[in-house]
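Of the protein chains in this complex, all but one are displayed in their positions.
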Amino acid sequence: MAEQIDRELTMSRAMVEAIATEMRENDEVFYMGEDVADYGGIFDSTEGLREEFGYDRVMDVPISETAYLGAAVGAAQEGMRPIAELMFVDFFGVAMDQIYNQMAKNTYMSGANVSVPMVLTAAVGGTYNDAAQHSQTLYGTFAHVPGMKVVVPSTAYEAKGLMHNAIRDDDPVAYMFHKRLMGIGWLPAPDGPKTPVPEEEYTIPFGSADVKREGDDATIVTLGLHVHRALDAAESLADDGIDAEVVDLRSLVPLDTDTIVASIEKTGNLVVVDEDYRSYGVTGEIVASVADEALGALESVERVALPDVPIPYARPLENEVIPDAGDIENAVKRTQ
Amino acid sequence: MTDGTDRAAVTLAEWPDDADADEGVVVNWFAREGAHVDADASLCEVQIEKVSVDVLAPVAGTLTEVVAAEDAEFARGDTLAWISPDAG
Partner (left out) sequence: MVTPSELKQMYLDMATARHYEERLQEEYLEGKQPAFDISAGPIPGELHLAAGHEAAGAGVCQHLRDDDTVTAPHRPHHVAIAKGVDLKRMTAEIFGRETGLGKGKGGHMHLFDPEVSFACSGIIAEGCPPAVGAGLAAKKRNTDSVAVAYLGEGAIDQGAFLESLNFAAVQDLPVVFVIEDNDWAISMPKDRVTDVENGSDRAGGFDMPGRRVDVDDAVAVYDAAREAVGRARDRNGPTLLEIQVHRRMGHFMGDPETYRPEEDQDAAAGRDSIERLVEDLRAAGVDDAEVDDLRAQAEARVEEAIQWAKDQPEPDPAAAHDDMWINPGSGVTDTEPDFDLAGGDD
């Protein structure tokens, strides 16, 4: 009988708890980013860490992503365990070489003689009218480049377990946390990401998708914020007698194709929901992966993602392009 | 503080010094009614003029009643919840 957990945490607190625990246990772990010290992270990703660990281990850095992400690569190659934060994932453009040419490739190019045990944390996602340069998830962009593991927590429970695994992993891990899920007062989270979180340390393996809701009629595969929108859709569909299964990917690299295929073999209907752009992205990849392994089991396929436009600012425009529960519900209905 | 039935009131012990406002909003609860909580555990997070502050459990016990739910406004000194202290 598993121990019952009462304490609930927001996603940001669960993430910080894992980081703090690792920092207490290992002097080689440190955090670098813009506004991570006194501010505690613009999205609360380092709240309270500077107070406990000081400025040397919770480092404010110049607004100079190439320098500090590259410094994280260099320190990691020396055997330290840096965590470096992109305040918004959208800022990757000014530092992509360090991410995809250095961090992601050095292990392979060295024939695994060099390891890069760093975590790249990045705030992702829209739904609060921050427009095209501050609202992307870029899941597909990061998952496309070989050489980094890519994880996306959807709840506090996942945020903690995935972070412990990310920091301990000898490989580079991109840890993409959705702003809307963090539980920030000024950016209220939906119901769902705040979950019971064990006080003890635990690790969640990458490449293990989680079935958040079981159902027989359709499989909704999604991640991040849209796990919760899919669960809302599933509740509503249940009123119409449609029983949807919701699969939370939790990591894009590695991708748990087995869990998705097992679900498709049960339901036959695949609906992939993504907050990234539609083309050349997560939705296409999931559909292709299922087709590779279980084409015969597929009866219908729907993709729900951002249309291929930059994310617009005005409320009705942003609401139009970011999938909501209604969009997911309609997509599931089209498969029935 | 008790109300005569040995319940302990949960309040924000220290109002932020630099806050002009006398009202706040409950942002997050970290325990549900019926949960056991340790003394000094963070029970909830409140926001006063954009500053977030944690409200701690005054005693160990069972969170018997949440008075101010998430998104509820409260005033300085208001009871946010009640805890039934552990026996002993």
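Per-chain numbering from 1; labels A and B assigned in written order.
Criterion: a contact is a pair of C-beta atoms (placed from the backbone, for glycine too) under 8 Å apart; a residue touches a chain by one contact, two chains touch by 3 or more.
Keep in mind that this is a model prediction, so the values were computed, not measured.
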{"item": "Residue, one of A:Val16, A:Val36, A:Leu49 or A:Leu69, that touches the chain absent here", "value": "A:Leu69"}
{"item": "Contact partner of the left-out chain, one of A:Ile5, A:Leu187, A:Ala262 or A:Leu317", "value": "A:Ile5"}
{"item": "Residue in contact with the excluded chain [from A:Gly40, A:Gly125, A:Gly161 or A:Gly183]", "value": "A:Gly161"}
{"item": "Interface with the unshown chain - residue positions in chain A", "value": "1-6, 8, 30, 56, 61-62, 64, 66-80, 82, 94, 97-98, 101-102, 105-115, 117, 146-147, 149, 155, 157, 161, 165-166, 168-171, 173, 191-192, 194-196, 198, 202-208, 210, 212, 231, 253-254"}
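The criterion applied here is as follows: only the chains that are shown with their structure count from here on.
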{"item": "Residue numbers on chain A that touch chain B, as the complex places them", "value": "6-10, 13, 183, 185-186, 188, 194"}
{"item": "Touching residues (chain side chain B, partner chain A) in the complex", "value": "25, 27-32, 35-37, 41, 45, 47, 50, 52, 71"}
